[in-house]
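Down below is the structure, laid out as structure tokens.
Every protein chain except one is present and positioned as in the full complex.
Chains: A and B, in written order; residue numbering restarts at 1 for each.
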Amino acid sequence: QSSVTLWGRLNTSVESQKFGNNDRMVAVQNNSSRLGFRGTEDLGGGLKASFNLEHGFKSDTGTLQTFGGPSNTFWSRQANVELSGDFGTVRLGTWFPDSYFSTVDRTSNHNHDTGTSSDALFSDFAFARRTNKVGYFSPTFEGFSFIVSAHAGEGAANDSRAFDLSANYEVAGLHVAATYAQADAVGAWAKHKAFGLESDYAFGPFLVTGYYQREQVDGFKSRDIGRLSAMYTLGQSEFHVNVGGTRSGSDGTFKNGGASQWTLGYNYNLSKRTKVYGFYTSIDYKDPVQNASSDNFKSSLAVGIRHNF
Amino acid sequence: QSSVTLWGRLNTSVESQKFGNNDRMVAVQNNSSRLGFRGTEDLGGGLKASFNLEHGFKSDTGTLQTFGGPSNTFWSRQANVELSGDFGTVRLGTWFPDSYFSTVDRTSNHNHDTGTSSDALFSDFAFARRTNKVGYFSPTFEGFSFIVSAHAGEGAANDSRAFDLSANYEVAGLHVAATYAQADAVGAWAKHKAFGLESDYAFGPFLVTGYYQREQVDGFKSRDIGRLSAMYTLGQSEFHVNVGGTRSGSDGTFKNGGASQWTLGYNYNLSKRTKVYGFYTSIDYKDPVQNASSDNFKSSLAVGIRHNF
Partner (left out) sequence: QSSVTLWGRLNTSVESQKFGNNDRMVAVQNNSSRLGFRGTEDLGGGLKASFNLEHGFKSDTGTLQTFGGPSNTFWSRQANVELSGDFGTVRLGTWFPDSYFSTVDRTSNHNHDTGTSSDALFSDFAFARRTNKVGYFSPTFEGFSFIVSAHAGEGAANDSRAFDLSANYEVAGLHVAATYAQADAVGAWAKHKAFGLESDYAFGPFLVTGYYQREQVDGFKSRDIGRLSAMYTLGQSEFHVNVGGTRSGSDGTFKNGGASQWTLGYNYNLSKRTKVYGFYTSIDYKDPVQNASSDNFKSSLAVGIRHNF
């Protein structure tokens, strides 16, 4: 009675991982595997109703990936319904912040910002506010579009109102974005703000990308985060390099002392849907105590398979 | 190799909600969203095997809706297999009490008995005994049919045997039902019984419905619950009114002091599958302390989208 699309991705690697001063160990690693359902109904007059349900799971163990939600957060990546028309799209429910899709998601291309080589430095407080949202997606006008969303705090502990804004411009291989994310103060949670700028440019076999982000947390200093990446495509092969850093910082996490991250990656596309890949990724914390702590991931040498369905 | 149907519903609203004497707050609200699989195999000779798997989730956050089960109750709404033939249907597993489908489910039409405007007064102890059931669904004979089911207690704490009975008569726009639900005593749980009568009648653009329920809990007084609703359809629009009440009561919940609930609703059907809607719903507790408590939902003004797939 309906035309629903099932889609998903398994992305699993075998890695030699190092944490702090611990010995290297072998691990089987999930890289943001997922399964989703989506559908659209044409309501006539240019109006459409759509839904997105997207479930995150660990392809190494089969357990749910909950992104800070309760352990039974099943549709952790997306659970939303929307109405679209000439006016744009109004969406209700759960989805990742659009400030993310306009910045980091476009600069971490070697393995789609997943797993041990994902961007560890980006200020991602907006992820925990991805639920209980109302959003508006503008139409695209001469390459320009924007997205605004508001998260209802609903009075739960440590849950405050949040806002997310993403403005995008695209023309002939060039993409430019400006973003803003804010989560209000509540209880022990200080007000957080993050401003972002991103650009990526594709020319011939090359794709170069970069972003700059500035995070401000009330009562702390601000910090700056930046990243550059490049991809060179040769037939079915892709060669990737990705470098990021953050300066002395703001928010009481490891980022306080600053950190840098770099990754070299190689992908071999067996088809449009399936690739095998390898990468080496490394993080250095400027604080020597953090750098040595066994809680902190340091580096990994990985080979993996990513299969879309 | 099989013909399985995927189906579901997202129903999400944005509401201005009030709890007790708290300030009004904005919330994104799930209204019993779900996703299910069902299939039927023709076994020949009039015999059929069927199954139902139905999963409840919160369309605002993506988390499971577990209806009092463990946090990892995934197929919380239905998990059953059945054999059908001329003799009727024998079903094993989990499903909501048929005494519910014959009564409240037919009288709370403005938003399908979901969310903040769902029936808050009905005695629903049978819901927690929806698992571990054996049921028999009779064939329909001259408009008459009945359903009986038994819940196996299986010796778990606070889990006793339960029974559910629903008798239905339908003819030319008229439906009449009589129901009985019982959950035996176990540990601190007193024996519960509930008797119900329901009728609904559709004529022209009108649908009027009502039920009466009497709940008896061993060691407490009994209580009475009643509800009336009406719908008027005009083109793609529906106008709804729904009023219910319960008198001084039985079971140690807020219902002790009695309560009343009313809802005004408007639906605009964009298609058979999709509607947008608005409603105002309010509950008053006769006990002033309960009425002021921030734990108790008082009222909401809502707009929402319901999309079936």
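One rule holds for everything that comes next: contacts are C-beta pairs under 8 Å (C-beta built on N, C-alpha and C of every residue); 3 or more make two chains touch, one makes a residue touch a chain.
For clarity, every value in this text was computed on a predicted model and none was experimentally measured.
Contact with the undisplayed chain is limited, among A:Thr40, A:Asn72 or A:Thr246, to A:Asn72. When the missing chain is restored to the complex, the residue among B:Leu10, B:Leu53 or B:Ala302 that touches it is B:Leu53. Among the residues B:Thr12, B:Thr61, B:Ser76 or B:Ser166, only B:Ser76 touches the chain that is left out of the figure.
The chain that is not drawn here is touched, among residues B:His110, B:Lys133 or B:Lys193, by B:Lys133.
On the side of chain A, the interface with the absent chain consists of residues 5-8, 10-14, 22, 25-28, 33, 35, 55, 57-64, 66, 71-72, 74, 270-271, 273-274, 276, 304-305, 307-309, using the contact rule stated above.
Although one chain is hidden here, its contacts on chain B can still be listed: residues 1-2, 4, 6, 37, 39, 41, 43-44, 47, 49-51, 53, 69-83, 92-94, 131-134, 152-155.
What we mean here is this: only the chains that are shown with their structure count from here on.
A straight line joining the Cα centres of chain A and chain B is 39 Å long.
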